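With one protein chain held back, the other chains of the complex are shown just where they sit.
A and B are the chain letters, set down in written order, and residue numbers restart from 1 in every chain.
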Amino acid sequence: MDISSIDPVILIASLMVSSTSILLAATGELIVEKSGVLNLGVEGMMIIGAICGFIICVEFKSPFLGLIGSALGGALLSMIFAAVTQFLRANQVASGLALTLFGLGLASLLGHSYTGIKPPYLPKPNIPLLSDIPIVGKMLFQHDVVVYFSIVSVVAAWFLFQKTKLGLIVKAVGENQESAHALGYNVIRTRVIAILVGGSFAGLAGGYLSLVRVPQWTEGMTAGAGWIALALVVFSGWKPLRLIIGAYIFGGFTILQLNLQAIGIELSVALLSMTPYIVTIIALVLISSGKGRVGTSTPGSLGKVFMKVR
Amino acid sequence: MKKKFNFLLTFMGILCVSAGAYAADLKVGFVYVGPPGDFGWTYQHDQGRKAVERAFGDRVETTFAENVPEGADAERVMTQMALSGHDMIFATSFGYMDPVINVAAKFPNVKFEHATGYRRADNVSTYSARFYEGRTVIGHIAGKMTKTNVVGYIASYPIPEVVRGINSAYLAAKAANPNVQFKIVWVFTWFDPAKEADAANALIDQGADVIMAHTDSPSPLTVAEERGVYAFGQASDMLQFGPNARLGSIIDDWDPYYIERVQAALDGTWESTDTWDGLAPGMAALGGFGDMVPFEVRAEAMALAIGIAGGRIHSFTGPINRQDGTPWLAEGETADDGTLITMNFYVEGIEGEIPQ
Partner (left out) sequence: MIEIVPRTQKSNLISATIPIMAVILTMLFGGILFWSLGKNPFETIRMIFWDPLMNETFADYARPQILVKAAPLILIAIGLSFGFRANIWNIGAEGQFIMGAILSGSLGLYMYPQESSILFPLMIILGIFGGILWASIPGLLRAYFNTNEILVSLMLVYVAEQIMAAASIGFLRNPDGSGFPGSRNLSQYPSAANLEIIAGTGIHWGVATSIIAVLFFYILLHKHKFGFQVSISGISPKAARLSGINPKFLIIWCLGISGGLAGLAGMFELTGPAGQINIDFNVGYGFTAIIVAFLGRLNPIGIFFAGILMALTYVGGELTQFMLNLPAAAIQVFQGMLLFFLLSMDLLVNYKIKLKRS
């Protein structure tokens, strides 16, 4: 029972890997929510990504093609959501839940003959010099490409919303759809694109699970990760860079909890498992109470149906 | 409009060709708690179903319902199965216990087989496997193969079945290697590949070089393969998931039991029984050894397996103390089934507490 036997270097390295999937999905969902759309179908898009990526990886024997396939799979599924909510103006909450149901079912149909297959490994890049740095090298520079991609995409999302006109348009559409429309931005088109981007991220998140994390296909393998990604977006207060912190805290909780158990420290697993959610609620209260909604990043039109009024 | 709708349905009904044109002697239904594609618990039961189909051909028709939640839904599914003319129903999860008893009371002519439960009736049998016997054998292999003397154990829920497995594996590992230490992680899920992988990684980070798992997915084995440590196949053989990591496997092999019971039903000799079979009839079976297992370890493991199957060796043979040091089994004494079935304590030497 020696806490010092938990090596923080290894701990951080493994929580980076285990958080990558939810970080990717959350980045996608953040972009979607920024545009004012709440897509609760993350779990469904993830699992479709997991199976599409797996099928393509196995058929073409290429993990890279597999990862691309997983993103395409997620995007394809999100098109249904886009069509139903943006063109046919159905309720987003209900449509998102339906998307999860549909995605879970479709994934297991597609994956029927792919159980019990081991896909080819995704080779890890060898980063010269950096990976040889003591401590930091092992902690940060010996991962697979998707881990780096997830961090890069968070930074890219931050850049998009902070520094680019496109980001401003997306935010404007999400913040106040009527004004954005009045300013001449195409609300529907912006949202459809955001939904597709979100879908491809969720798909990639699923592909990372089935191709890299636990290289295998088993039905229901996302096991609720999509819902955690939704929580993560809230936790971050819709600020991209905070997603990284949030994802590593969420992932870190699980990893630390398992490590503590492994060295024989007694703890209440149930209590620990619910902590991230309680922390999220507290974070949410702090965000919303401090300055009121103004000044925070909660998109003003989140979940609202846009209707053109002429 | 409603009328038109009904008409349409009736029209479709007329178009339909009625199913089940041929009649089998016996119709057997299986109720699964997960999908057959889980490659673990449900997968093995479905293998058993397929074995029944192969063994009896046209004489027996089998059907199944998957992902059936325990409780009210299970009761409805089994009732509908009974109504639709199934003669025999295998309910393959502990949580189906009360529903099985309820439905069985309503359909005295249908024979029920309930896995891992303990409530029986005239038309309800129970069956389970002594997986702990298999765990004794792989525990021995683990004890022999570990170089760090640390064996990592991924446990699902703190129930007797799991605790029993930990104890039997530990006792065998300890006998094979007195310096062995078990690190146990409870994941509180039967099936979550990502979490199981995290648990395996945490254990490897804590020095474990052999991973044992009592969860359903093959992901601990895939992690072991990637990290260059050893692990075992669990529930099914799982060789393809870790050819370099897999030392061996314990397999839930329901095939012989299912075939025997269906045969009994066909012959009219079926009666309510309670079966708790182990290695001997092969309900808990062992997969082949991995290439890395040295010859003498294989020989010892085989001897152990044969001894258990022959009844000469018992997984729990005294002297064994409980974790707190109080005596449990005296020298030469073996554990009775009653204690094993409700086992809720660790044996001496295991560190940590069973979570409550």
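The working rule: a contact is a pair of C-beta atoms (placed from the backbone, for glycine too) under 8 Å apart; a residue touches a chain by one contact, two chains touch by 3 or more.
Keep in mind the model is a prediction, meaning the values are calculated, not measured.
For the options B:98, B:260, B:277 or B:300, the residue in contact with the chain missing from this view is B:98.
The residue from A:35, A:108, A:177 or A:222 that touches the chain not shown here is A:108. Looking at B:24, B:121 or B:159, the residue that reaches the missing chain in the full complex is B:159. In the full complex, the hidden chain is touched by chain B at residues 1, 5, 8-9, 12-13, 15-17, 19, 29, 35, 63-73, 75-77, 79-81, 83-86, 94-95, 98, 118, 157-160, 163, 188, 341-344, 355-356. Think of the hidden chain as still there; on chain A it touches residues 38, 40, 80, 83-84, 88-91, 93-95, 97-99, 101-109, 112, 219, 227, 230-231, 234, 268, 270-271, 273-274, 277-278, 280-281, 284-285, 287-289, 292-293, 298, 302-303.
Quick note on the criterion: only the chains that are shown with their structure count from here on.
Remark: chain A residues 1, 5-7, 10-11, 14, 17-18, 21, 108, 111-112, 115-118, 121, 209, 213-216, 218-225, 254-255, 258-259, 261-264, 266, 268-270, 273 touch chain B in the complex.
Against chain A, in their complex, chain B makes its touches with residues 34-35, 37-39, 43, 152, 183-189, 191-199, 201-203, 205-208, 217-219, 222-223, 226, 240-241, 351-353, 355.
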